[in-house]
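With one protein chain removed, the remaining protein chains of the complex are shown where they sit.
Chains here go by letter, A, B and C, matching the order in which they are written, and residues are numbered from 1 within each.
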Amino acid sequence: MADTKGRSLVSKDIFGPLMVELGHQYPNIVVCDTDLMRCFGTKGFMKEFPKRHINFGIAEQNCMAASAGMALCGKNVFSSSFANFATKRACDQVSISVCYNHANVKVCGLYAGLTAEKNGGTHIGVEDVAIMRSFPDMAVVEAADTYELEAITRYMAEYDGPVYFRQPKMYLRNVYDSVPSFELGRSVELKNGRDVTLIACGIATGIALDAADVLKENGIEARVINMPSIKPIDAEAIIKAAAQTGLIVTIENHSTVGGLGSAAAEVLAENGSDAKLIRMGIKDHFGVTASLAYQLKQNGLTKEIIAGEISSCLR
Amino acid sequence: MADTKGRSLVSKDIFGPLMVELGHQYPNIVVCDTDLMRCFGTKGFMKEFPKRHINFGIAEQNCMAASAGMALCGKNVFSSSFANFATKRACDQVSISVCYNHANVKVCGLYAGLTAEKNGGTHIGVEDVAIMRSFPDMAVVEAADTYELEAITRYMAEYDGPVYFRQPKMYLRNVYDSVPSFELGRSVELKNGRDVTLIACGIATGIALDAADVLKENGIEARVINMPSIKPIDAEAIIKAAAQTGLIVTIENHSTVGGLGSAAAEVLAENGSDAKLIRMGIKDHFGVTASLAYQLKQNGLTKEIIAGEISSCLR
Amino acid sequence: MNEKLEFGMLRKKAEELRYNLIAMMDYAGSGHPGGSLSSVEILTAIYYGGFLNADANDPQNPARDRLIMSKGHASPTQYVILADKGYYPKETLKVFDVDNSMLPKHCNRKLTPGIDASTGALGQGMSMAVGMAMAGKMDDASYKTYCLLGDGECQSGEIWEAAMSAAKYKLDNLQVIVDNNGLQIDGRSDDIMPLGDQRAKWEAFGWNVETCNGHSLEEISAALERMGKAADKPSVLIADTIKGKGVSFMENDADWHSRKMTKDEGVQALAEITESYKAYGFENIEASIMFLDEKELAQLTGKESV
Partner (left out) sequence: MNEKLEFGMLRKKAEELRYNLIAMMDYAGSGHPGGSLSSVEILTAIYYGGFLNADANDPQNPARDRLIMSKGHASPTQYVILADKGYYPKETLKVFDVDNSMLPKHCNRKLTPGIDASTGALGQGMSMAVGMAMAGKMDDASYKTYCLLGDGECQSGEIWEAAMSAAKYKLDNLQVIVDNNGLQIDGRSDDIMPLGDQRAKWEAFGWNVETCNGHSLEEISAALERMGKAADKPSVLIADTIKGKGVSFMENDADWHSRKMTKDEGVQALAEITESYKAYGFENIEASIMFLDEKELAQLTGKESV
């Protein structure tokens, strides 16, 4: 479906220059770093807008709470750290200074999930979505590729309120071939199908599309739903899919506890749906020091394993 | 069912003296405070075992990570703060220093959920279970009354590994009339019934029992399951209840996102159960400055509202 | 709007605020008396001594000075001031700490006009204040940001992260005051987690440091004056205070961090403040009551039975 030619798969390659553009367009945008400017891609922003850029060093707590302070003075603050530190080291600050104060901070979690690769368990955030999803007033979003990353970033430049903006280091493939539209609470059906529905976000959406191709070869028509807005979630799409396809499979670059899979489970169970849900993701263990490919495989997050699981379930 | 006479409903009244007893029995037990000794009830322990008590002051991060360090030297460390600060201020430390290191720390979250009452939103932890449940290697437990609190505490004195031990300031009633047995991963059926199953933990278990009484008057036979071990969860009991009673209602002193309700949703959806789930709890907003009774009512956590909801659902 | 009272009147105001403060907490049967009382003079000096530039009629004015109660449990002191300043009707003080009150136990910016940040999770107010001062610098705005810390609160690492960042960005528009009452919940800070040489700490973190007797309105004002002139550096005032100041049985007693007064204790507390008021040469403090009528006040002072 997608033409990836010339489009970088690396989040910061798209995010960084885009923030410079948006910085010109929106004078209230501020960028905050925590000694990871190189990973956020925000060196360009710092150079263009030195006064509107703060590097807090290795002090994520202060970064997130001070960002809230800036937001309460009218700024739209994009603040980042590795996903793990943005959500866990600064957990209370994001909860209280940002959400409880309803501060206009875009908490950006970098190198999300297994894309932290060999940095290992201390860096591979498997719980960040679970944590952020539990915060009242927090929206949680993750793009499926850098086209959607752009869409979300543009949306965030206008949106006023706390958001957790999860960003993998890089994508495995593109999913779109141009910048799609994005809205909080809205999912996108990428592929129709009647036998099973794959719901995914982030790098997992590409995997889901690939798995659907494998399933097709086996005669199984899979619906693929991209769910960039994990909270608020598009419950309607899930209920519809459950009614129409029965089996639902969530695929995510995150623990199976508390993330997209749990959000889907909540929707299904509350609606008394008899659809079976399979939650594919990191199986309640910490990340290890290994390449993305290795860890995806270890966690059953390859198109082959996913297709296999679905085939045997439908048999 | 329960005889509450003479038995305090306040967590620290039971926990505090018990820790002194256990301190004598288990020389490797250490207690760590964060300027909330008065709330943890551990002044007695400090006096009896001054060398095995550390008060870290208002420094929850250091408390939890240093506790892990002690644990790695053979100690069984009971470390506390208000639930909100134990799990959010020290989030990364509990995740990495405690869980990732598999350190024998019992992270005790005090004044859990709405029992922080008028301390308001900054103190009322609505997300702590969601956060702790998402950590690999973490067990999450909460007692239904001070009898069970005692059972869990005794269990924890022997258990080796990371646990989040959630403690409300006080209970609304007792549920047991003597110290029950406790085991990780095991639920307790407090009342049999065939029309609906109420699954609850913490102070909500007492409310569930009361709601069952109200339902009975309406001719509805409710099963009541106490679920002190939120993780690992007793999936079997949930599946059985779903098959036998259809409707499942989870009741918890916590956000409906990520806690007991979500855990039940995961189990039900993964099993393709067509049982409908109603998640009663704090409805994805922060706590307010108000009494427990007020906030329980606001969140629909009274026996009347619960019974009403169930009755209208079964009608 | 930058109201400035002479020291005589400032003292009078401080005692009247203290009286209302005790009355409000007594009326509610709640609050954090110790840390509220210790900060009365500090907040009086800031609000009435010509420092805080803020307007009750325009509490969201972007050009206003900010005041962040990082020790958010001392909200009562600010509540009586905001009522006196006209941010809300004085009678509002009656709803302090009632269910879902607009005057909750910890400061909440969404509920109370005049409150600039929701606080209560210690440490975070300091960072938010730093962020506000940073935003001021970005906008070349001239507002100042004041921030009140507890001494126990300074045990929190976030304070030192924030301190380091304020020095980096030369936030001379940031004025932090430590209500150095030497007590926290579990006892003396020196016993629970000693703060050691606080001046040395802040200086080592690149701050301009002032110290003073935190109950001397003159000393506080002089220190704030000097802080306002310090360029290229953030300033901190370590104000030595007495927790529970003004009520003999509360002074220097950690128990009074968040204890509720009995009826008799309330009577005595109000009587003691009346005494000191008189000792300062003022008369009839009862007339200063903002939010209770005579009858209601008589109940608290125990005079209804006379």
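The rule is simple: contacts are C-beta pairs under 8 Å (C-beta built on N, C-alpha and C of every residue); 3 or more make two chains touch, one makes a residue touch a chain.
It should be emphasised that the depicted structure is a prediction, and the values quoted were computed from it without experimental measurement.
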Touch partners, limited to displayed chains, of the chain removed from view: A, B, C
Residue in contact with the excluded chain [from A:Ser11, A:Gln61 or A:Asn226]: A:Gln61
From C:Ala63, C:Ala200 or C:Ala271, residue that would touch the chain that is not displayed: C:Ala200
Residue, one of B:Ser11, B:Ser97, B:Ser134 or B:Ser229, that touches the chain absent here: B:Ser97
Residues belonging to chain C that touch the chain removed from view: 155-161, 164-165, 167-168, 193-197, 200-201, 203-206
Residues of chain A in contact with the chain not shown: 33, 35-38, 55-59, 61-62, 84-85, 89, 118-123, 288-291, 294
Touching residues on chain B - with respect to the absent chain: 30, 51-52, 54, 56-57, 59, 61-62, 64-75, 92-93, 96-97, 100-102
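Here is the rule we use: only the chains that are shown with their structure count from here on.
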Reference chain B; chain at largest CA-centroid distance: C
Nearest-to-centre chain - CA centroid comparison: B
Centre distance in Å when chain A and chain B are each reduced to the mean of their C-alpha atoms: 30
Between chain B and chain C, centroid-to-centroid distance (C-alpha), Å: 36
Distance from the mean Cα position of chain C to that of chain A, given in whole angstrom: 42
Chain C residues counted as touching two or more neighbouring chains: 118, 120-121, 123, 157
In chain B, residues with contacts to at least two other chains: 84-85, 89, 121-122
